[in-house]
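One protein chain is absent from this view; the other protein chains keep their places.
As written, the chains take the letters A, B and C, and residue 1 is the first residue of each chain.
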Amino acid sequence: MSSVAAFQDLTDNLPDWVEAYRAYAAEGRVATYIPELAHAPQQALGITLHHKSGAVISAGDAGMPFTLQSISKVFTLLLALMDRGEKAVFEKVGMEPTGDVFNSMLKLELVQPGKPFNPLINAGAIVISSLIRGDSPEHKAERIVRFIRELAGDEGPSINEHVYRSEAETANRNRSLAYFLKDNKVLDEEVEPTLDVYFRQCAIEVTCAQVARMGLVLANDGADPFTGRELIPKRYVRIAKSFMVTCGMYNASGEFAIQVGIPAKSGVAGGILALVPGELGIGIIGPALNDKGNSTAGVHLLRLLSERYDWSMF
Amino acid sequence: MSSVAAFQDLTDNLPDWVEAYRAYAAEGRVATYIPELAHAPQQALGITLHHKSGAVISAGDAGMPFTLQSISKVFTLLLALMDRGEKAVFEKVGMEPTGDVFNSMLKLELVQPGKPFNPLINAGAIVISSLIRGDSPEHKAERIVRFIRELAGDEGPSINEHVYRSEAETANRNRSLAYFLKDNKVLDEEVEPTLDVYFRQCAIEVTCAQVARMGLVLANDGADPFTGRELIPKRYVRIAKSFMVTCGMYNASGEFAIQVGIPAKSGVAGGILALVPGELGIGIIGPALNDKGNSTAGVHLLRLLSERYDWSMF
Amino acid sequence: MSSVAAFQDLTDNLPDWVEAYRAYAAEGRVATYIPELAHAPQQALGITLHHKSGAVISAGDAGMPFTLQSISKVFTLLLALMDRGEKAVFEKVGMEPTGDVFNSMLKLELVQPGKPFNPLINAGAIVISSLIRGDSPEHKAERIVRFIRELAGDEGPSINEHVYRSEAETANRNRSLAYFLKDNKVLDEEVEPTLDVYFRQCAIEVTCAQVARMGLVLANDGADPFTGRELIPKRYVRIAKSFMVTCGMYNASGEFAIQVGIPAKSGVAGGILALVPGELGIGIIGPALNDKGNSTAGVHLLRLLSERYDWSMF
Partner (left out) sequence: MSSVAAFQDLTDNLPDWVEAYRAYAAEGRVATYIPELAHAPQQALGITLHHKSGAVISAGDAGMPFTLQSISKVFTLLLALMDRGEKAVFEKVGMEPTGDVFNSMLKLELVQPGKPFNPLINAGAIVISSLIRGDSPEHKAERIVRFIRELAGDEGPSINEHVYRSEAETANRNRSLAYFLKDNKVLDEEVEPTLDVYFRQCAIEVTCAQVARMGLVLANDGADPFTGRELIPKRYVRIAKSFMVTCGMYNASGEFAIQVGIPAKSGVAGGILALVPGELGIGIIGPALNDKGNSTAGVHLLRLLSERYDWSMF
């Protein structure tokens, strides 16, 4: 199906699909570990697709703001690569997927010398946050926000202060991971300032349209899709896309590769960033999560779209 | 670079590259767990590329026979899918990559109820072998050999009886895994007949040309590249390629996805099956293995080729 | 309380206590992994105490035969020490307790080089069985039976052939452990003959009176309590008693040390061997097991007796 026909088909059908797929939310549960997430509407489902031609299609609750949470890990990885280079980054984190749950310490303890498996698990992302350049946590977080805004082509993304403060108050597991990394000398920076950056990046609030536009930049190998200007070196985008395929959807990444087959990254607020290389970026919000921590309706919707438009890379 | 130009470039340079890359063998070690593997020449390096146009290029020790070992796991997975269907197969094995070493029992014990993480680790592959249809281990193995021959377009591939017998004699770790799976009721068949199939499939002897032709069928979504006849349903090829990307190179799969970016599967004899989707199949032999169990010279050579011809899917 | 007064108190009260403590069986479950164990009466509870003075007191179902199961591990350890010496035995098994469940492979995999933690977990006991001298599994098992009979002062203990055969047929977990040990070169003998010895020792059928007499020999530092003849060197009895205290009651050994405080070893048939050093041996049968695999009524009864007669070593 050509892109034009596909976009017409999408225009005709997406609203109905979104309404129908809200039903999947009943299978999942909204994250409750911080109050701000617990208040998200269980039934919400929204999506924006941003094609390289400039065409944008949204449906459902696409306008509902949500926080990036783990989706931010893709962008701090990119920024750390741009700040420090590939060698410095991969001295601190590995490149391998792991079947463990996202916040497990098991692998950290078993695999010497405590180097996180990859930058998309919490331990790896915390190390990555420590590599972002800046004079203070505020400065580092500001640089991350600016980078997100640049990719989103929108000044909208900002830190949700309520969410940030809630994250900081309830993050004992992440503190435990960070002190473990510190003890293993994988984390060079101080724990609390590093976590402060991490909590802020997780609390950046976006909409589906902004996430879709960020995905489009990745689909376009790091170049601004309209000006052609390089926003991210292509090599780093390749690295990010590889990780999104092998580890982007927690310990359901392998199944997602088979069933959907495109680079994607989910967050615990119910957001998903996805992209069809060379074609389009996708932003999804659906707060009800399945047992692997991914938006249940969002994953079902992506599978439908991937099958209908033959998006799989495999 | 167009395919034609690329093939000219390959024709001009491949022999020199292979000679130069033999040096990487010094970094690795030939597998020694069975005598037949230990006798393989450390410096050997051979490659065949088979393009969908029919063009075939070989260099180095491409004519040296070697046993499939873990490369066979891709093909028993495909045959099991064709024999039993997707649902039956994934009731018994998972779809997720794991950062553990290939023969670990750790994850089997920790993740209830003992279901192997994916079909490309030993535990998963043993379960897959039990799903191949046939009246006896010999019959099942014969069906696997016939399937390999059909994909290779060559009656050459046969079980190396010496290797098969050596595998059977030294496979205490695999026996341990199999009895563990049996105890967990993941393995329904008897242990020894199942292992007998598994040892035979590992001992199928091939050449680079045969492996390249097998890869070409996968690159062509399961259709015979010359007659167009469906040898494997496209859906199952997609599943196989997904697993090759997320788990094909043991616990270096993530790094391989970043550095090379094509579906591949390695074996402990030093073989690698790889493919560029829609373009070509690749067979490599290089017995010296790196610390992750992949042909060290083979991986370096694939990285060179992927960078030069921009093969990465990412 | 003097021994004489204690024995009068026991004579007066033990039958009533046993009847009252049968009620605890309702908390537990009879082991079902082999049919012969599953048929054991849930409510059964029997006990024999054998004092060094020669006094013997029994109550409840003390005459009910049961198989030693893991209780046999104490005696094969002793026989292996007598056959091979301390150095040879502890080259193959460790001396440390572990909080893992009895048949875990986790520790074997994590702790190099696969040496079992202690001789009372299954992995350790299998290695110990391989160290018993003898020309065949039958001969080794016969030597174990003779040793048991000598300690029991009774020709009664014999292998229950039904139980032995059931053990052998259903022991996939133990086969898995044994092949793992073989692969790690901790087990030098062949797997199946070693397991054959192990299954036979587990299937030795005894009564409470026989077990109490065996315990009395241990309470008497290895000397026959009536002739004074050394049946087991005192040093080896000390080793056995140490293991019984630190690891005799599976992963409830620590709690048992606090609440009861005497050397003991339980088996999955519901038997318990216990002893008060210098005083008496105890045999108990109570087939209903608690969630740690120990006879639930048996443990409660031992706690009552230990508190009443101040038996704790601590």
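Convention: a contact is a pair of C-beta atoms (placed from the backbone, for glycine too) under 8 Å apart; a residue touches a chain by one contact, two chains touch by 3 or more.
The structure displayed is predicted, hence computed values, not measured ones.
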(message) One chain isn't displayed here. Which of the visible ones does it touch?
(response) A, C
(request) Specify the residue from the set A:Asp9, A:Glu91 or A:Asp183 that touches the hidden chain. (result) A:Asp183
(request) Touching the absent chain in the whole complex: find that residue among C:Arg22, C:Lys241 or C:Lys265. (result) C:Lys241
(request) Could you list which residues of chain C touch the chain missing from the display? (result) 94-100, 106-107, 110-111, 117-118, 238-239, 241-243, 245-247, 251-255, 257-258, 261, 263, 277, 312-314
(request) Just the residue numbers, please: which parts of chain A touch the chain that's not shown? (result) 104-106, 109-110, 172-173, 175-180, 182-183, 191
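Criterion: only the chains that are shown with their structure count from here on.
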(request) If every chain is a node and every touching pair an edge, decide which shape results: line, ring, star, complete or other. (result) line
(message) If I count C-beta pairs in contact for every pair of chains, which pair wins?
(response) A-B
(request) Name the residues of chain C that each touch 2 or more other chains. (result) 110
